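Take this structure, written in structure tokens, and hold onto it; I'll ask about it next.
All protein chains of the complex are present and in place, except for one that has been dropped.
Chain IDs A and B follow the sequence of writing; residue 1 opens each chain.
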Amino acid sequence: MPANKKKSSSGFMQKNSQLLIPLVAILILIIFNLIRDPSFFSIGMVTNNDGYPVLQGNLISIFNGASELVILAMGMTLVTAASGGQDISVGALAAIAGSALVKVLKSTEVITPWTVALGILACCAVAMLFGAFNGTIVSVFRIQPMIATLILFTCGRSIAYWINGGATPTVSSPIITAIGSFIPGCPVPTPILIVIFMGIVLGVLFKTTTLGLYVQTVGINQGAAKLNGINPVAVKLLTFVILGVCCAMAGTIGMSRLSLINHETLLLNVEMDAILAVAIGGNNLGGGKFNLVGSIMGAYAIQALTITLYAMKVPSTDVKAYKAIVIILLVVLGSPVVKEAFRKLKNQISAGRFLKEKGAA
Amino acid sequence: MEDGIVLTMRGICKNFPGVRALQNVDFTLRKGEIHALMGENGAGKSTLIKVLTGVYDKDAGEIHVDGIDGAVTIRSPQDAQDKGISTVYQEITLCPNLSVAENMYIGRQKGMRVQWKEMEKKTGKLLESLSIPARPKQQLGSCSLAVQQMVAIARAVDAECKVLILDEPTSSLDDKEVEMLFSLMRDLRSRGVGIIFVTHFLEQVYAVSDRITVLRNGELVGEYEVQNLPQVELVSKMMGKELEGLSDLDKAASANASSGEAYYEAEGLSSSEAKPFDFRIAKGEVNGFTGLLGSGRSESVRAIFAADRVTGGKVTVDGKVKNITKPIQAMKAGIGYLPEDRKRDGIIADLSVRENIILALQVMKGFFHPLNRKETEEFADEYIKALEIKTANQDTPIKSLSGGNQQKVILARWLLTHPNYLILDEPTRGIDVGTKTEIQRLVLKLAEEGMSVTFISSEIEEMLRTCSRLIVMRDRKIVGELKGKELTQSNVMYTIAGGGKENAC
Partner (left out) sequence: MKKLLALVLALAMMLAASAALADGIKVGIVNNPPSESGYREANVKNFEEVFSAENGYETKTAYTLKNDEQLNAARQFITDGVDYLLISAAETTGWEAVLKDAQEQGIGVFLFDRMIDCDPSLYLAAVVSDMAQEGETAVNWLLSLELPEYNVIHIQGAMGSDAQLGRTGALDAQFESGKMNKVIQQTATWDEAEAKKIVESVINAKTPFNVIYAENDGMAKGAVAALDDAGITHGVNGDVVVMGFDCNKWALRELLAGNWNYDGQCSPFQADVIDQMIKTLQAGGQIEGLNEKNQIISVEKGFDARELTEDDIAKYGLGE
């Protein structure tokens, strides 16, 4: 059935047009940087101060630096899809999780791999608990997610402070350094590996459960979901708990990078970038269908933009303005109005081609 | 332009990638007539309307509007309105939290200053002249759906319109409200407005229309005067074939089954919305709940499926006492439920046809047992074929399907779970005659295979054709039960109206 095939190919296009915006954004950044500095994306090997060979270059910096954001954007995508709103407490929650990890690490004289494992488990548990708190307010009490998470957004960093009682507690352990920068002998920064690990975990979760279908169903039509036997409260709660785990991982990476936790600045304002990543990824912030790959690409695009601005030595005072301009462009490009205009243009072109073919025949 | 003609469309063509939606369609609307636009789903009615209102650009053809020289190009709905073409859609597109007057004039006053007093006065006059039972200061949301619909029409008419398009205006109204709407339409007709009336209800077409244009598969079948086109002929023209046994469905099997072993039995079942009631259905039986809108018929079946919060009652399924307080428990007990409001409770609009079909089965299988891609594709294919669902492919979002096909997808969703007892609440609402008959046939076939079916419809005739037992409700109570020879239209009417069963016999 050739006709059928054609249709399915257009369906494929439709499905992936969502990825167009982040793809274009990344492409533009790549081209722009290549023109500005052809060696921008070169990757080299250097020996670090611990004596191990490691990868170095802007590309590595982008992938490494975006790690926390990518992980949070994945969780944020699920929450957005299921509850039609965003969690603005992810930065604060990551600070809490990181502080919990530091608390466990500081509780022993010698930091062993077991201490670290226990610490990460504790930090996951704490973050999941707070995630469940957010989720309960959203799903059971039906409070707008942004309002519900405003609570933790406001008090989260104070809670992080209470956990350790000090301003910037530090830990010194080669294991933590390995998590935050490089595992001795492995040239790839560990945060990148953690992102890949989280990606696989989520991938397996989607493969072995009906999470994806449920989240989208609840996000699109909660009433219908209920009538099909899905428990919307449980599904929303679950997405918040998953986001909690993402916060725990982001907090762990953020804390390990420099072996210290500054509860006031750790992943400050990251929630806005995470929401932005979800939006740039072509996901509807009102919930429903989602595309995790889009959000991930959105997160990398944001990080690439930051690194580009640093590389261009844009003055501190101007950075935010430049970022805003790029973001406005991206968001407008992805808006329904512009999409519709593109669609019409495409239709006209294809109609023209159709007529031409007809004429030729 | 000829005298008395307000709108002509000639040779309209519209192509979508892979689909020819309209081919060389002509349409003529005269001054002061109600002109029904008929056709099955996918015949091209909505496309034609959308071309006329500027939602779509036409690929070829000409449109002439009375009072404008030469062919007109309609660029947008706003443009259409400026040229005297107004539309009132099935879904009310006004703001329920504003007053009636505000809704009438919103976005239409000139300049920044709002002259409330004058606005209210004008609205009052207009409402009165059209005998619409609403006050200018009343909040629109507090009016009944029919009145809201009429306000929308009044707003359209007030904008100096020559052509008024009513797209399925009656689908959510009850009989009395429909009659109110019709008198408004007749009133407008006498004022010289040309009305294009799009509907699925044949009776309504014959009640108000002067002329009928029939479309089929994007082509014009013909234009007819109502008195020259008997109902049966209209249906056959819409379907493109001679009608075969629309009325003589065989429900003998179901009738015999009704006295047999019960599949589902409820005693004193009640929910947050339904008063306690008793109910039973036998294996292989088709029965139905009937009554006016609001009589509690939907609420009762919702209680059976636990769609609302169940508050009491004893339920026996297949001889075993079951606790059904959540939909998932009903599903596991072999019950399927096709909800009344397809858009609100049925479809998952943005998800694909495939995902919509497998949803219920997937939920029953459980969170940790996802169907693999190949299985879902096979299931979807099977049911798209079996129910002749018209969709580009499995990945098409269900929202882009026509109403009838959406309904078939939801039906497929429940058939896929292989239920023993299927509840269909208004499965044929807002879908075309052909599909209606198909669904009725399917229901009887399923019953023959041993499935129990509860069928609800606003059209009594349809229920009489399919059900072998009718439970009649009034004011949230069961007031009668009809079966066998008692099943006649007048009996049902009497029972609904309060004559009771004894009078009817």
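Just so it is clear, a residue touches a chain if its C-beta (ideal position, glycine included) is under 8 Å from a C-beta of that chain, and two chains touch if they have at least 3 such contacts.
Nothing here was measured: the structure is a model prediction, and the numbers come from that model.
Shown chains touched by the hidden chain across the complete assembly: A. When the missing chain is restored to the complex, the residue among A:L258, A:M272, A:V293 or A:V331 that touches it is A:L258. From the set A:S61, A:S173, A:T209 or A:N347, the residue in touch with the chain omitted from the display is A:S61, counting the whole complex.
Even with one chain removed from view, subunit A keeps its contact list with that chain: residues 37, 46-50, 54, 56-58, 61, 65, 158, 161, 166-170, 180-182, 189, 254, 257-258, 260, 262, 264-268, 306-307, 310-311, 313, 315-317, 319.
Everything that follows uses one rule, which is that only the chains that are shown with their structure count from here on.
The mean-CA centres of subunit A and subunit B are about 43 angstrom from one another, to the nearest whole unit. Put simply, subunit B touches subunit A in their complex at residues 15, 17-18, 59, 305, 307, 326-328, 331, 337, 339, 344-351, 355, 359-360, 362-364, 366-370, 392-393, 395-396, 413.
Taken together, the subunit A residues at the contact with subunit B in this complex read 3-4, 6-8, 10-11, 15, 207-211, 213-214, 216-217, 220-221, 223-231, 288-289, 347, 350-351, 354.
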